[in-house]
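Removed from the display is one protein chain of the complex; every other protein chain stays in position.
Coming up: chain A.
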Amino acid sequence: MLLFLIRRLLLAIPALLGLMVLTFVLVRVVPADPATTLAGETATPQQVQEIRRKYGFDRPLYEQFAIYVGQVASGDLGNSVFSNRPVMDDVRRTLPATLELIFVSLLLATLIGIPLGTLSAVHHNGLLDHVVRVVTVGGLAVASFWFAIMLQLLFSMELEWLPLRGRIGVNIGAPPSVTGFFLVDSLLAGRWDQFVSSLRHIALPAITLAVPALATIARFARVGVLDTMQRDFVQYETAVGYPRHRIVWIYVLRNSVIAAVTQIGLLFGALVSSAVAVEAIFDWPGLGSYAVQAILSSDYKAVLAVTLVVGVIYAVINILVDLVHGLLDPRVAEQL
């Protein structure tokens, strides 16, 4: 197990290096010249030249890359060319907000999606099954930005039940940062009002992200359960007197969930990219909003940092998925 972890972490390094090469080249070959941007519109050519030298833009690209990789390896993501603050600080501030949003969405999607898919499979071709199938296709087809706006119109503008935007009430203020997750930190601080406010703020963006994820998970759970129900051990378990509900919800489900776990891992990655739009709509101060701002202002250090962070998230999630597989299936555990 430990060996597996070490091996997988080592394997993640070349993958991340590859990602860095790719984004570095992409960011630097686009027409926007960072030196010109930095120097501002009124700068003279001499000033631009000056900045080029100062930031090392006059050196060959591979040299610049080597310097950058060296910085990253020592934990320094560089300074924002826009605000001149360390990019690391920005990431530290915005990443927890995005992760909190994605965790809550996935939790919601999993807790509803798996039972829903299972019920659908149990009543295969019944009324419930048809309803679930139609609704999940709908959930996948709906555009997130549209759905987000509809939720805002209904629950914030019309009914005034939930706040329109932000992460926590302005006059309530953020809890002292421990995990960076407001829902956790507010409880740690014993501030019930902060917890409720965070929950009310996260509800709509989380639902927006959860709906397509829920649809995917429910469909995979449904197919997984239908498949597993065909296996011989189900017949055996029936013949030796296991009650039906135990067969479905324990013995079949554990086998079916294994495939769904892979899906949940992939969804995590997909949600990071959907979060960009959703964060913009709900004014959620996360990595997505930060990335949008970085791209618009040609802040190439910030863009590189965001890509790298997302890459690291992908790598970690992949390892986690394999570990969870091992927990669920002893035959996989043996190979870890």
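Assume a residue touches a chain if its C-beta (ideal position, glycine included) is under 8 Å from a C-beta of that chain, and two chains touch if they have at least 3 such contacts; residues count from 1.
Throughout what follows, contacts and distances are computed from a predicted model.
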Candidate names "ABC transporter ATP-binding protein", "ABC-type multidrug transport system, ATPase component", "Fe-S cluster assembly protein SufB" or "ATP synthase gamma chain"; UniProt protein name, chain not shown: "ABC transporter ATP-binding protein"
Contacting the left-out chain in the complete assembly, out of A:208, A:255 or A:318: A:255
Touch with the omitted chain, as defined above, among A:50, A:283 or A:329: A:329
Touching the absent chain when the full complex is considered, from A:100, A:237, A:279 or A:322: A:237
Hidden partner interface residues of chain A, rising order: 231-233, 235-244, 246, 251, 254-255, 258, 328-331
